[in-house]
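A single protein chain has been omitted; all remaining protein chains appear in their positions.
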Amino acid sequence: MPTDTALLEVTDLRAWYAESQALQGIGFRVNPGELVTLIGRNGAGKTTTLRSIMGIVKNRKGSIRFEGNELIGKRTYQIARQGIAYCPEERGIFASLSVRENLSLPPTLKSGGMSEDALFETFPNLRARASSRGTQLSGGEQQMLAIARILRNGCRFLLLDEPSEGLAPVVVKEIGAQIRRLKAQGYTILLVEQNLNFARSVADRHVVIEHGTVVDQLTNDELSADLNRVKTYLGV
Amino acid sequence: MRIALILLGVAAALIAPFFVYPVLLMTILCFVVFATSFNLLLGYVGLLCFGQAMFLGLSAYVTGHILKTTDLSLEIAILAGALVSAVLGAFVGFVAVRRSGIQFAMITFAFAQFVYFLLLRSEFTGGENGMQGIPRSELFGIFDVSDTLTFYYVILGMTALAILLAYRVIHSPYGEILKAIRDNEPRVESLGFKPERFKILAMSISAGIAGFAGGMKAAVYGFATLTDVSWTVSGEVILMTLLGGLGTLTGPMVGAGIVIVMNDELAQFGEWALIAQGIILILVILFFRRGVVGEAGAFFRRRQARAKDAPAGKPREAE
Partner (left out) sequence: MFDGITPQLLFGQLLIGVINGSFYAMLAMGLAIIFGLMHVVNFAHGAQYMLGAFVAWLLLTHLGIPYWGALFIAPVVVAIFGIVMERLLLKPIANLDHLYSLLVTYAATLVIEGLIRQQYGSTGLPYNSPLPGGVNLGFMFMPWYRLWVVVFSVVTCLGTWLLIEHTKLGSYLRAANESPEIVESFGINVPRMMTLTYGFGVGLAGLSGVLAAPVYQVSPSMGSGLMITIFAVVVIGGMGSIIGAILTGYLLGIVEGLTKVFYPEGAGLVIFFIMLLALIFRPSGLFSGTEKS
């Protein structure tokens, strides 16, 4: 994989929360159309990596290049406007907004964003709840809404933080199907996961993170061939 | 090094009245105690009381009233004033701790204005004219303290006692819990403590010390006025503490000294004293949040540890 084809290239990323260093020098790349997971234990630095890419963690050093442009030093909204969408772990559904308001909140940043109708087509469950308050939805519906919402503004690179967390197996399956569909539509996705089976069901490649560094990288086939190679890191 | 500095400070305080107008010095000492009381809350518990003047002013009136109408000795009158303020502090704390952070500040601010209003309307305070002619009764009922120089040393001793009390509170196990509440309240709660009770008690102690300062002030000047209860004084004590150095024992002393001298110098220039206070407070908040003492300490630590790469203490920010 030559460098010039990478959509996202993270090099020696270090990040700090207040005084404590959370990332010790993360490096990996994501190629166009790929679905890459960041896997690792709780507190390993997966979420911090996403938040650093997005500029939500501001105290960060190293290099994050997206389509060749450096993101370090840019503000969150500027990063979003480059074409990166972020779906946080806590989903971030706004309680004071209706489902429709939640969905239509992101402005159009790039052409090719999905219309409200197209989104309701893709996520039919949401249509029936369009005028409910965002937080009256079930966990699965909230997750669907959170993913649907970031498809609005036309970004083609998605950062998804643990979409399977806290959901029933049948809902996780549905989310998995949606994510595969997005990949088939050409979205590039960087996914944070702890659920190894879920990660295997959707990803091309895995980046294993521990103590704020990358300790292993492997393709999905390599993972399937040797599950134990990763299980030790996850402490499963 | 540290002991040498303390001794130097004590020596300076002892000979100061021979060089500086003693009433100015006594004013500074009263505000040193007052600022210490405020610092105890904001610096060590993280509570911003935006109405600290109510404790100062109320106690000044109570002390003054006792001195005027009874034969009780000076220290009893001052302690009684402090006690009344401590009770008020406990009540304000009881109500205000129901809201945290910034709302605590707003509630205490409203409370102080309420106390102001009550004192304005009360008969015994003399309303707009203030309470005049407060006698300086004998200390312990036997020592005559009408001589200004003598009284300076009495006030100095009282100041030392008040600071010692604050020091004891901060360095007690109770003080450790207060600091823990400041840094991480949920954790303290999860350990089985009730943060509210600690906050109310801290509020009461702080109010008591502020009241002690108010009693001292009434005895120094021989009068008490509504100014002592006003929100400009509540703001002044914030400036003193931040300018000197929040959360340091000596910071409020330095800050009180600077602000009182500055007020004294600018008194003839009308509004400029308040304008200067505002500008200095802005500069301190934007650029020198460690205050004079904190910045000086950081400077010396940096010099000492230039080779060692030891991180300088940072003030509490952003939580």
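Letters A and B mark the chains as written, and numbering starts fresh at 1 in each.
Heads up, the rule we're going with is that a contact is a pair of C-beta atoms (placed from the backbone, for glycine too) under 8 Å apart; a residue touches a chain by one contact, two chains touch by 3 or more.
On a predicted model such as this, the values are computed, not experimentally measured, just so you know.
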Omitted-chain contact residue, chosen from B:L48, B:V62, B:A219 or B:M253: B:L48
Selected from B:Y21, B:F114 or B:F299 as touching the chain missing from the view: B:F114
Of B:A11, B:I102 or B:A267, the one touching the omitted chain in the full complex: B:I102
Which residue of A:R75, A:R181 or A:K231 touches the chain not shown here: A:R75
Among A:L105, A:A168 or A:A225, the residue in touch with the chain that has been omitted: A:L105
Absent-chain interface as seen on chain B, which is shown: 42, 48, 50, 95-96, 98-103, 105-107, 109-111, 113-114, 117-118, 121, 231, 235, 238, 242, 270-272, 274-275, 277-279, 281-282, 285-286, 289, 316-319
Chain A, residues in touch with the chain not shown (by the definition above): 54, 56, 75-77, 80-81, 85-86, 88, 92, 94-97, 101-102, 104-107, 109, 150, 153
